[in-house]
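The other protein chains are all here in position, but one chain of the complex has been omitted.
Up next is subunit A:
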Amino acid sequence: MKVRALQYVVLVGVAAVFVGPLYWLVSTAFKQPAEIYQWPPSWWPDHLTWENFALAWKAAPFDRFFVNSTVITVAGTALKVTNAVLTAYAFAYLRFPGKKVLFFLVLGAMMVPGHVTLLPNYLTVATLGWINTYAGLIIPGIGSAFATFLMRQHFLTLPSEVTDAAAVDGAGHLRTLWRVVLPMSRPMLVTVVVITAVEEWNNFVWPLIVTNTASMRTLPVGLLILKDEEGLANWGTIMAGTLLVLAPMLVIFLIAQRYIVGGITQGALKG
């Protein structure tokens, strides 16, 4: 009994360690300045205020950041997942000379660390005239290796009678993909979409180097600007800005965590 009680104490302690910083973020964002700086700290805001959000908005164009992040996340995810689905379908169901080699080329992209490609990709994007544009922000990231791998593995588990029957019916490949294969792959598709969207939203270094005006910045990069502008003094304002960056992904995570967890453990246990 004693052991069990101790285990619960540890469990609560672990929960506190992981919730603590997030709770501190939210409560600070809604506190008035005097309360933020008092010691010992106040755990619950005396007077809830939206003032910090207004100040953050005034210090940096968060509406623009929000629009940019949304455009990049939606378009980037749509294009990348489309790439993954079409490539995976082709490799799973169609014949082509040298298919194996091509598949290795696709998977091989996973061996190239993203950070290593920053400088050359910046120069390529500059040559294309895409610096500080949505194209420059989105296109370099829409090549898909890992999601293609996951989707293809999944397609191969589908019963072949289904796709064969569809082919005999005279359904073209694209119709088979759209009407038969994709509806049967919905959980895997959701997983791939959510994981891709999280990556796009959180991406930091690429938007940092490929944009050069506030109007093209994304939320994570905008946050860095806010922090530099406010110095390390107005923590209420900075925490409000941070909450704006975090909140959407936190909500998506809580809604779709089952898919994210499923996708991540699957990737690991296969590897």
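The rule we apply is simple: contacts are C-beta pairs under 8 Å (C-beta built on N, C-alpha and C of every residue); 3 or more make two chains touch, one makes a residue touch a chain; residues count from 1.
Convention: contacts and distances are computed from a predicted model.
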The chain not rendered here carries, per UniProt and among "Inner-membrane translocator", "Sugar ABC transporter permease", "Lipoprotein" or "Thiamine transport system substrate-binding protein", the name "Sugar ABC transporter permease"
The missing chain sits against subunit A at residues 4, 7-8, 10-11, 14-15, 17-19, 21-22, 24-25, 28, 36-37, 41, 83-84, 86-87, 89-91, 94-97, 99, 102, 105-106, 108-109, 111-124, 139-145, 148, 173, 198, 201-202, 204-205, 208-209, 219-221, 223-224, 227, 232, 235, 238-239, 241-242, 245-246, 249-250, 253-254, 257, 260-261, 264-265, 268-269, 271
